[in-house]
Structures are given as C-alpha cells and as structure tokens.
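To start, the structure under review is shown below, and the notes come after it.
Here the complex is missing a single protein chain, while all its other protein chains stay put.
Letters are used for the chains, namely A, B and C, taken in the order the chains are written, and counting of residues starts over at 1 for each.
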Amino acid sequence: MAPTRSESAPEKLGIGMVGYAFMGAAHSQGWRTAGRVFPLPLRPVLAALCGRDAPAVRAAADRHGWAAAETDWRDLVARDDVQLVDVCTPGDSHAEIAIAALEAGKHVLCEKPLANTVAEAEAMVEAARKARERGQLAMVGFNYRRVPAVAHARRMIAQGRLGVLRHLRVTYLQDWLVDPEFPLTWRLQREHAGSGALGDLGAHIVDLAQYLAGEPLVGVSAFTETFVRERPLLAGVSGGLSGVRGAGRGPVTVDDAALFTGRLASGALASFEATRMASGRKNALRIELNGERGSLAFDLERLNELSFHDHTEPAASAGFRRILVTEPDHPYLEAWWPPGHALGYEHTFVHQARDLVAAIAAGTDPEPSFADGLQVQRVLAAVEESAAKNAVYTPVPAPSTTETPSDPEVP
Amino acid sequence: MAPTRSESAPEKLGIGMVGYAFMGAAHSQGWRTAGRVFPLPLRPVLAALCGRDAPAVRAAADRHGWAAAETDWRDLVARDDVQLVDVCTPGDSHAEIAIAALEAGKHVLCEKPLANTVAEAEAMVEAARKARERGQLAMVGFNYRRVPAVAHARRMIAQGRLGVLRHLRVTYLQDWLVDPEFPLTWRLQREHAGSGALGDLGAHIVDLAQYLAGEPLVGVSAFTETFVRERPLLAGVSGGLSGVRGAGRGPVTVDDAALFTGRLASGALASFEATRMASGRKNALRIELNGERGSLAFDLERLNELSFHDHTEPAASAGFRRILVTEPDHPYLEAWWPPGHALGYEHTFVHQARDLVAAIAAGTDPEPSFADGLQVQRVLAAVEESAAKNAVYTPVPAPSTTETPSDPEVP
Amino acid sequence: MAPTRSESAPEKLGIGMVGYAFMGAAHSQGWRTAGRVFPLPLRPVLAALCGRDAPAVRAAADRHGWAAAETDWRDLVARDDVQLVDVCTPGDSHAEIAIAALEAGKHVLCEKPLANTVAEAEAMVEAARKARERGQLAMVGFNYRRVPAVAHARRMIAQGRLGVLRHLRVTYLQDWLVDPEFPLTWRLQREHAGSGALGDLGAHIVDLAQYLAGEPLVGVSAFTETFVRERPLLAGVSGGLSGVRGAGRGPVTVDDAALFTGRLASGALASFEATRMASGRKNALRIELNGERGSLAFDLERLNELSFHDHTEPAASAGFRRILVTEPDHPYLEAWWPPGHALGYEHTFVHQARDLVAAIAAGTDPEPSFADGLQVQRVLAAVEESAAKNAVYTPVPAPSTTETPSDPEVP
Partner (left out) sequence: MAPTRSESAPEKLGIGMVGYAFMGAAHSQGWRTAGRVFPLPLRPVLAALCGRDAPAVRAAADRHGWAAAETDWRDLVARDDVQLVDVCTPGDSHAEIAIAALEAGKHVLCEKPLANTVAEAEAMVEAARKARERGQLAMVGFNYRRVPAVAHARRMIAQGRLGVLRHLRVTYLQDWLVDPEFPLTWRLQREHAGSGALGDLGAHIVDLAQYLAGEPLVGVSAFTETFVRERPLLAGVSGGLSGVRGAGRGPVTVDDAALFTGRLASGALASFEATRMASGRKNALRIELNGERGSLAFDLERLNELSFHDHTEPAASAGFRRILVTEPDHPYLEAWWPPGHALGYEHTFVHQARDLVAAIAAGTDPEPSFADGLQVQRVLAAVEESAAKNAVYTPVPAPSTTETPSDPEVP
C-alpha cells in the first residue's frame, strides 16, 4: 500500500523552542505526542530547537526529535517555518524572548513564572495585547492546571459542589536542598531565577489556588527564609538541576522557603507554603479547599486521584472519597486509556499543547494568559514585600483596565 | 475465699472534679481506669463531682462512678476526702477555682486552655509556684501529649532523629460550625470561652508544636475570622456542644478560624490553622515536622499511627513509613493490648491520670505545668494582637524569671 | 450532700469470669465500663474472678476490680452472687465450663472459638437450647461484630447498599510468629488451642464474613501450613502470648497459616487468609465486599474507618470514601465522644457487655448465639478436612433443625 498520510491531513504548526533542559524535554514530549493522542486541528511540527551550546543543542534536537537546531534565539524567532515560539529558558530571559517573538508575529508559549519582575511581566502583557490584535496568542505554562484531577476539581467547583469557600490550604514541598552540599545552580541565583522556592513552586500554587477558587488573592502576609546561606560553586554552566562542582562556595541569593497566608476576594482564608527543605516530600503539591457544601483535596504525588467530601450527604455516610480521575468523562481522558490506567507528569504538557493548538485553530484566547501570569507575579511581589516588612498584610494590586485575566474556563 | 483487697494496697488519692460535660466524662473515664491498667503508687478514688444543677450532677455522679455530688465548687474544694481538684469547667472559671483549690492545699489538674486571659494565667502560675513550696502539684490538661504516637514522636525528636528543624505545619480542623444553624453555645461566647477555635483548638496545636519541637514560638503573624456572625439562641444553659434552641439569634463573639504563621526559637518556620469550618474534617489535628535528618507526621484521626521519614537512608529505599504505635516499647503501651490493637481518644485521659498520680507520689513536677499553659496563653494573645494589627509579626513575650516552663520530658 | 446512689438504681447482675490473661483483661474493662457509658437496665457487678494460681488470680482481681477470687471454676459457677459466667479460658475448657454454668442456671458469655471441636460445640448448643427454656442466655464472643464500623457496614448491607454480592475477600494477618525463636505457648499446641491461626484468627473472619454478608459459607477449599515446625519450649505454664523459656524445643502442632476459598449461599466467591507470619501486619483484619450496587472495605488497623463505594453514582464522581465512623448516629456512638474522636480495640468489649446486659434484661436472644459459634466451627472443620484432602471443595454441613443460627440483626 501507498504511504498513508491522507489528503485531508491538518495544516502544520511549526514550533520553535528555546531551552532544552528539564522543561525542554517535557515540552518536546508534549509537542511530539499531542497529535498522536488527540485529534488536533493543526499538526504541530518540531521545527527547531535553540540553545547556546551548539553540540549540546544539536544532540538534544536529535534526541527529542527537532528538525533543526539554532544557537541564537533571534535566529529561531526569525525562522519562517516557526509559527509558535515556546520559551523554556530561566526566567531572566522570558521577557526579552517572548516580546521579540510576539513582535515577530509568532504565537508564544512561555514557561512559568512569566517573568522575574512585575515590570517585565507588565511589558509582556502589553506585547501580548498588541499581538492579539494581529491574531497572535500568548499563553503561560502553568501546566498543573492540566492535570485531569485538577481540571476536574475546577469543573466541580464551577458547578457549585463546594458552595461558598471558607479555606484554602496549599503547599508545594520538595526536599532537594536539604543537603547543604547541593551545589549553587542557576535556580539558587537571584539574577537568573528571580526568586527561589517562591517563583519556582510558589508561582504554581498561587496560580492553582486562584484557578480552582475562581477568584484572586487580595492580600498576603509572608515569611521567606534561606536556611543554607552558602553552597558549593559549580565549575561550568549548568542546565536543569545538576551541574559540575567547582571550587569554593558562593552565596545563595534566593529563598529556600516561602510561607504566606492571605485572603481571597470572597473573604476565604488561604495558606501557602513553598519549600525545597521538606525532607521526604518530593513533589508534594497539595491543595485543599473547604466550602460550605463540600471539600476537595489533591496531591501531585498521587496525581490521578482527587479527594472529595460532599457535605450535603447525611453525616453517617459522608466522607472523603478517592475519585480515580481516569474515567472517559473526566477532562482529557477521552483520548487516553481505560479507567484505572494512570497518567503521569508529562501528560500535562501533552494537554497544554493540545489546548494551545486548539485555541490557535479556533482563534480563541488560551488560558492561562499572560495577564494571568502577571497577576501571579504581583502576588509573588506582594509576598516579597510583606516578608521584608515584618509580615504585615500587603494588598495585591488589582489588574489595570487593559489587562484581562481569564475567567477561569470550566474544563 | 475472702475479699481480695490485700494489705499492701496503695494509699488513696481522693479526686474532686468540677464540671461533668464532655471533659468531665472523659476525665471520669481516665480516673476510673488508670489504676486498673497501670500499677499506680496511689489509688485514685472518685470522691466527689461538682456542678450547679443538683439533679443533673447527682445523675452524672451515679453514671460516672463518683461517690458524692456537690453543687458549689467551694464545698468541693473544702472536702477532706479530696486531695486533688480536677477543673473541667469552661475557661472563665479556671483561674478562680484552680487558685482556690491550690490555696486550700489541693493538687490541681486544670483543663486547657489554662485561662481566658494572660493575666489570669499569670495569677494561676503564681498560685502554683507558692503551692509547690507546700508540696502541691499543678498540671494543665493538654491531653494530646499523651497520645502514644505523639509521645513516641517526642522521644524520636529528642533522640535527634530529625536533626535541625526547618518546618512545622500544624492544623486542627473540625467542621461542626459549617452549618449556619448550629446554635450559639457557650463555646461561641467570648465571656465564657475566651476565644473560639483559637483557644479550643489552637491552644492544643501550639502546645503540641512546642512540646514536639522542644522549643518555643518566638513570634507570630495571624488572621482570625468569624464567617457566621449570628447564630440561633439557645433557650437555656448549655453544657458541652449541644443545647436547646430558643428564640431569635445572637452574635457570635469568638473566632470561627485562626490562621497563623511564625518562627520557633531555632529559626524554623511554622504554620498553624485552627478552624471549625473545614467541611469533612472531624478532628484533623495534623502535625508535620521536617528536619535535616528526617520528618515526622501525625494525624489525630488516625491516632495509633506515626509517619516517619528517615532522610539518612539511601534515597532509593527511603519513604514515609507508617509506624503502628502499638508495640510494647512504645510509650504507655506496656500496659495495654498486643501489637496492632488500637487505642482511642479517651486513653489520653487514662495516661494523664497515670502520669499525674505518679508525679504526686514521687513529688516530681508534672508536665505540662501551669507555666507551660501560660506560655501557650501568651502565644494565643500574640495571635489575637497580630490579627488586630494587620497580621504584623508580633513577638511572644519570654517567661519571667519566676516562671519555669518544663523542659519537655522524653517519654 | 449525702451519697448519691439513687433509689431507682438498676438491679445488679453478678458476673463471674474464668481466665484473666489477655481476654480476661479486655472483658474486665468491658464489664467495668459499659454501665458508665451506656444507660443499662441492669448493673454489672464484677463479683468474682477465677484462675488456678491463687496469688496470681488474687492480684489480677485487685488489678481489674473483681470483688472476690476463686481458684476452681466449679466454685465460681456455684456462687450465688454470680448470675452470668464469662468464659475466657483457652478453647479446650470452653465446653466443660460453659455447659456446667448453663446447667447451674447461669447466663454464659463464652470467648471464641466456641470450642475446639464440632462435637463440643454441638453439646454446647444443646445445653444452651435447654437453658434457654429456663430463661438463660448464651452468647459467643465474636467481639469484632461490635466495632462500630463493622456494625455500620452490616446496617448498610442490610439496607441494600451493596445489592447482590459477588466477592468477599477477608484476611487476618499478624506477624508474631515470624521469629522462629518465639516460644511454644499454649496457642501453638493443638491439645489446648484446637488449631492455630485458623481457630484464633480464622474464626473471627469466618464469623465476620457471614455476619456482614447475611448468609453462610456453603463450602470451602483450603490449604493450611506450619512453616516453623519446632519452637523453644517454655519452662512453666504460660498465660497469654508470653511465657518463660525452658530448655530444648518442641513440635508446633497447629497451623501457622490457613488459606481458603469458598462460596456463599448466594454464589458469591469468598477468599480467606489467616496467618501469624505476615511480616509487618500486626492486626490486619481486612474485609472487602463487592456487590452489584456498591462495595465496602474495612481494616481493623484503622478501626474507626469504613470505606464505601457507591456504584450507583455517576462514574466521574464515584470513588471509595472514608467514612469516619464516629458520628452520633453510627452504632454505639451515641454514648461516646464527639465526631472524630477515635474509639479503640477494647470498646468492642464494652459494647458486647452492653448488648448482652440489654438482652438479659429484655429476655431476647443475644447475638452471636452458640449456634452461630457452632456454624463457624463447622466451617473451620471443613477447612481442616479440605486441607487434608488436597484442597478439594468440601461442603459445610447445614444446621440441624434444633439449631437456630441468628438472623443477623441490623444494628
């Protein structure tokens, strides 16, 4: 038989990606897989991968299936076969690359946190606003919204299953900095990472909390702490979490942990903890919401499960139930495996790719938007301000009239 | 055969108890049972029970096995057959009764929180100090220290199994106020209860956190909230959680929830949440401690279990283990059942009775002392002060030189 | 005030107990406590305790609160102040004592398994039948029916929440024989214990399975095994699980483990495993029932919880829920603590005492009856027969016409 690609195959969408460490690998898996699992209106093509180290980026391109490799992101942004630029670099280059890509007429997907400062994030939102007028889309990569259990929780909350919210408690606990000999990678340097656990982990949980609650944080009270102030220097440039150790020690310039509390617009009380020093907790993003009619709880270490208590049931038969979020009518599950067959971490990137491609084809606004990313950035800034001022309650500025945070979509 | 009581039976210790609602029932079970399970140096005798309603207190005395009933606590305190006064009333009468009992030469066990104000607690500590010179003892009823799993956690921490502490997170979540029609009992009135979730639940978790960590909280940042501001009035006087509803509604004058963060003396970060509005959480006193060498977690809803992660193990075989705290060499377990046979809530009162009787016989200081109760009271006051001042960081005053909080004993 | 015992105090019910080891301690706690927690129509009085070793039984009587001590069970049975004989001895003396007590006009509570052989159990049932005509009652101590979560499960099943049953799987796993140096106590000797894990643990799970399902096992296929064939001899007589080691080793004459499968009357498939060799499992009595409309699961190591899946719910929100069986309308809970306050192992004996006292006062048949105990004995005999015959399917004989196993009562 002849080759099988049929006449009606969808049009291509050329992807160019900057960065190829942890996030680069995860995004590659997303772009490669989305169209194999979901019927997509456009066919993502892994056009070109960009990184500064030519042999390394070439090897990464081969490994992950990218057709070409670039060493200057400006060249990537200029390529004709690239319609979407996916920014997977450390936070200090997000604004420059994303804005340039938008100005070059590309759609943009940018890793979280959106930027290292509120000012950068504001510029990005403005660039996205202008690009939107030209039909380009911009999305920030809060991938955990696309864990099926999280999306299903959002759906249940939108349906009113929790009623008026009273409490949120959210943690994101890891332990890779417990060892004082863990070296000083870019993630521990303010100039590259912007902040530490706060931007890396705290950004995720602030976004998730606001997404699930369907309302913003209006103010916070915060502590941050750097428990280990100096760490071994790395000899060379480091990608991802690892690196080669060099001589001597250098100062850690970001937080190891951030602990903050606050209020949502509705008056609900919320608590947040982001840390890399919680021994034995590997990826414990946990969220619990208590409302007048019910409660929901989620733990990223058991990401196929959602815990739900229906407070309207008779007390004698009520209790937190473990919903295995693998049923065909759970979000994203229609395309995967039969009930009970678990998904994993990287599926969130497949779902992110699916949703962004669908939005591009439909011309609708993808979610979370850059404005959503900016709002998270403002919360993080308020956290840092409060931590610097004896934990005093610090309001989170409201969006300006030209910014339009998404109405959280019901999946 | 003749009656069996042998010549060498231990001397009696006459107990007089004030209050016979929830705590009264639990303490009765403790006094009745301690000497049946543990070999005690003194034999507790349930001498007299006191309450204001004569027929009710007489019925309660019959039910719970008290030899006599009194309607005025002054009469109880004056009885010759009473050597120990057990104060189980609401917080507004703790100081008056406990101080009178100490001045009358009795040992005193006082329910938590020690008092409704710092000033009352200070007076109680002073009264206890003077009574101590006469050989009388005073103890505050933070019974959860005597859950075997908690005592075992204390032992492990004292042995250095966690190393330097980095994080504590503690919650005490209940849900009996979610229903806005739950009536206005004494626990919701400031003049009787002092505070709401803060004093009732928060006092427990502050004490537990400091007991387990082996160090005090030095400052806090806090929110408190009353979500339901008015509730149905009760027709009459109410004991415990229930009551008869009357006409109309009255104001709730205590907090429904308290959310606070802080630092321990060592610099560890701590978070606390006490609420009666967490749908589906019935008695979720949860504590987790993360240290450089390990972590421990406990949940009162599964009180026979302790979760432990040993961070010194190779990563490939490390993980949180569920220790079933029912082995003969776990605290208090030598006298109970074979491994795997669960204990329950009221066993903490049996253990409390055992330890207090043993201290009286030995003339040693029981723990937690009134000074420990005062220190908790100061934390609660700092929480209220911070909550009133925009959550600003509020130091907890250090003990005066005449107060001597216990060195937490290793069980 | 005068002593408080009021005129209308309930009549006494004198208890005489034989045996004072593990079960004796647990039953003592039950008899002492039942009337302090539940309003009882008769007042249990701990009249006399019996054991062969005079000083030991005297000390035990003092410890546990028995008024008198006896060294010959015939003397105990003959006492006028004893109306109920509670048999807590090893299985080889159950029949003799229980029958004598019934013939002496006493009510009888007999520990499980009812007897060491079917013939003994049949004689006991016949003695109970005759005694019943004289108004005396007989009950066998399958105390786990009185775990509130188990009783609540029975209630839900009786209400049809599971529909037609398809599967039962039941285990009772302990690990105290894993150590080959654990000594040869009476529980490891056929002449005293009748069988090993089968009679000790298997009897419990056979009774529970039939009680919950509301129907009998009709046949079984079985393996039994003694993994450690010789163990150190004990120097003297041993009570309970412990003892003093003597010289040399002797043969273990009972099973370490029994593994069997079978069918219920309705055709549901059932599997059972009883073992003392499951490392790390301390008291893992686990039962799961799957029906057309739902499933229930229980684990004695978490005895305040019941796990329930409602199969009639939409799949997207269905899942096993953890019911904390501590609500006031759960069985037995009306008299205990507020929601979320755990009960323990020995509460089952309090509940057993309550129910038996209530039955005596009302003249109704207590449950489980001796006929229920005989039926379990027949299952155990069928297990041993199948194990001896290459696991071939072995029917369980139906009750004779004079035996009347209880219709499981809905609690």
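By our rule, a residue touches a chain if its C-beta (ideal position, glycine included) is under 8 Å from a C-beta of that chain, and two chains touch if they have at least 3 such contacts.
Keep in mind that this is a model prediction, so the values were computed, not measured.
Participant: Just one of C:A59, C:L233, C:A335 or C:A391 touches the chain that is missing; which is it?
Facilitator: The single option touching the absent chain is C:A391.
Participant: For the chain not shown, which residue from A:T326, A:Q352 or A:S369 touches it across the whole complex?
Facilitator: A:T326
Participant: In the whole complex, what residues of subunit C lie against the chain that is missing from view?
Facilitator: 166-167, 169, 171, 173, 175, 178, 221, 223, 225, 227, 257, 259-261, 263, 267, 269, 271, 273, 275, 277-281, 290-295, 309, 311, 318-320, 390-393
Participant: Hey, which subunit B residues sit against the chain that's not shown?
Facilitator: With respect to the unshown chain, the touching residues of subunit B are 152, 156, 308-309, 315-324, 327, 329-330, 339.
Participant: With the missing chain put back, which residues of subunit A would touch it? List them for me.
Facilitator: Touch set of subunit A with respect to the missing chain: 1-6, 9, 22, 26, 28-29, 32-33, 36-37, 39, 58-59, 61-71, 174, 176, 241, 281-284, 300-304, 324, 326, 337-347.
Here is the rule we use: only the chains that are shown with their structure count from here on.
Participant: Using only Cα atoms, superpose subunit A on subunit B and state the rotation angle in degrees, rounded to the nearest 5.
Facilitator: 180
Participant: Of all the chains shown, whose C-alpha centre falls nearest the centre of every protein C-alpha atom combined?
Facilitator: Centroid comparison flags B as closest.
Participant: Taking each chain's centre as its mean C-alpha position, how far apart are subunit A and subunit B in Å?
Facilitator: The mean C-alpha positions of subunit A and subunit B differ by 43 Å.
Participant: What is the distance in Å between the mean C-alpha positions of subunit A and subunit C?
Facilitator: 55
Participant: Could you tell me which residues belong to subunit A and also touch two or more other chains?
Facilitator: Residues 309, 318-320 of subunit A each touch two or more of the other chains.
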